[in-house]
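One protein chain is absent from this view; the other protein chains keep their places.
When the chains are written out, they are named A and B in that same order, and each has its own residue count from 1.
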Amino acid sequence: MEVVVFSLLNGLLYGLLLFMLSSGLTLIFSMMGVLNFAHASFYMLGAYLAYAMGGQIGFWPALFLAPVLVGVAGALVERYGLRPVHANGHVAELLFTFGLAYLIEEIVKLFWGKQPVPYRVPDVLSQPIFTLFETTYPAFRVFMMVVALLMFGVLWLLLKRTRAGLMIQAALTHPHMVGHLGHNVPLIFMTVFGIGCALAGLAGVIGGAILVTEPGMAHSLGPIVFVVVVVGGMGSLTGAFVASLLIGMLQTFAIAVGASIGDLLRLVGIPVAPHGELTGITLAQIAPMLPFLLLVLILIFRPRGLMGARET
Amino acid sequence: MSDLELRALRKSFGSADIIRGVDLAVPAGERHAVIGPNGAGKSTLFNLISGAFPPTSGEVMLGGERISGRPPYEINRRGLSRSFQVTNIFHNMSVYENLRCAVLWSLGYRYTLWRSAAALKDAAERSREVLHLIGLDHARETPAGLLSYADQRALEIGVTIAGGARVILLDEPTAGMSRAETDRAVDLIRRVTEGRTLLIVEHDMGVVFGLADRISVLVYGEVIATGTPAEIRGDPRVREAYLGEEAA
Partner (left out) sequence: MTAIDRALPAMRPVGVRSSPLAAVAPWLLGAAILLALPFVFPSRTGFTIMNAIGINVVFALSYNMLLGQGGMLSFGHAVWFGLGGFAAMHMMVAIDKLALPVPVFLLPLVGFAAGLLAGAVLGWPICRRAGTPFAMITLGIGELIAAAGLMFVTVFGGEEGIKGDRVVGPMLFGLDLGPQGGVYWFIAFWVFAAALAMWAFTRTPLGRLSLAVRDNPDRVPFIGYDPQRVRYLVFMVASGFAGLAGGMAAVNYEILTPQIFGALTSGNVLLMAFIGGLGAFYGPILGAVLIVLMQSMLSDYTEGWQLYVGLLFMGLVMFAPGGLASMVEGGARAVRRGDWRERAPAWASGALAFAVLAAGIVLLVELAFRAHGGGALRLAGLTLRPGDAMGWIIGIALVSLGAGLLRLLTRRGHDGDTARPA
């Protein structure tokens, strides 16, 4: 029972972090067709900026300022980097963002070194908020969940209830049609890219404090965020939300369950040695592979994703 | 026997019926034109015949064999080749290379990877013939994307006929051409389809009436009349539905 509850909480936490990252990426990907390889790098930038500014101006101002700065950086990257490359097709754009991810990681190392930085949350948030099965649960984790859920709510409302949101929705499903509506498409693209990056930055400010703030943090999360976007489906915020939680839960539970493949096989009545090379592999070991297995299967068998409007 | 035959061919996209039961028989060696107002479904008809997408119902027969539902490359291998309304060639490759790629399958080279393409004498000979036929000898090594529009259209026809298909589908081959270019294109079409079956979609009535043995009129997804150019010209339904606008 204890294991299940904590796995649920951890899965929820991890899933919501994934959602904070993937919400921006799914907007960018569906609208612009750009699979932003560097999305998790903006998440990393958010964490590092919050760390750097937190020392000067405190955590709370940094919580707002860091995402804004990351968003501005994203908009500039779109305007002066991605847009000129856009004319050369999707492969060129992919290459650009691939190079950008590489570059941002090196720049972070340049300014903050290769070791993790001691990024901590303020004392208010590091206090325990409740006790469960004699284990305390830190307030910051609850804070993160609240922020993620708020983000989902606000984004959803923006998309469904405002003019700009409706326009973006139109662009999600019919990207070629938006130009005919007489809207300034380049400006919309730049704004969406900037906002997407800002959301990633916000995820970084919070995720960096819960996890570790180090130069490898983008790479450890980046590929999984792709999985979320593809599994959730193009242009679907709800899909990204569901997929984030699904993958979050999948991974935490696989780690929590100590069973091996052999145990599972014997459970369904196939007698095999419990500790063989293959049968001795535990679900915990397989856990990091699961999202990618899901990615490959989805891309091959259900290109629309779980809730997508059109094919990837 | 008909070389190409459409039987009760239908295509709907969602609730929209684009092709609503077309029957058409084109005997071997005939030059057959399909005319009709914009939106009549002419391009969709070509896409159904060439396998770009499958029909909702009905059949396409090629030389008595059913080809509908097969992928386009299999239909092409069975001897039906089409051109495109919007130039659809290999822009980064040379003119000669465009043609050579188009002849390889028909000469039986399939996915060969143990022989040099340059050493295939029959492929080279056939490519050179077509190159000469479409009058682009001088542009042999030019990247296709750098050709003039009219030359690109000629190459489009060259790529279409190079594989030696006996049934040729041409989708508006003279669209966007000047008078003089159109005349040259018609002359080219006449030469390259000598002895083959041709199905052509064309808006230029001068081209249609000068080239076609028979004409079918497609209006809103249905063939309302089929006949010789003289019959079509005299058909009151056709005048009403279609020619009226232009003959007036």
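Assume a contact is a pair of C-beta atoms (placed from the backbone, for glycine too) under 8 Å apart; a residue touches a chain by one contact, two chains touch by 3 or more.
Here the structure is a predicted model, which is why all the values come from computation and not from measurement.
Enquirer: Which listed residue (A:61, A:89 or A:153) would be found touching the missing chain in the intact complex?
Expert: Only one listed residue reaches the unshown chain, and that is A:89.
Enquirer: Using the touch definition from the top, which of B:11, B:32 or B:82 touches the missing chain?
Expert: B:82
Enquirer: Of A:99, A:153, A:186 or A:258, which sits in contact with the chain we cannot see?
Expert: The single option touching the absent chain is A:99.
Enquirer: From the list B:97, B:181 or B:213, which touches the chain that is not on show?
Expert: B:97
Enquirer: Write the list of chain A residues that the hidden chain touches.
Expert: Missing-chain contacts on chain A: residues 33, 35, 81, 84-85, 87-92, 94-96, 98-100, 102-103, 106-107, 109-113, 219, 223, 226-227, 230, 277, 281, 285-286, 288-289, 292-293, 295-296, 299-300, 303, 312.
Enquirer: Please identify, in ascending order, the residues of chain B that touch the omitted chain?
Expert: 50-51, 71-73, 76-77, 81-82, 84, 88-94, 96-97, 100-102, 104-106, 109-118, 120, 124, 141, 143, 159-160, 162-163
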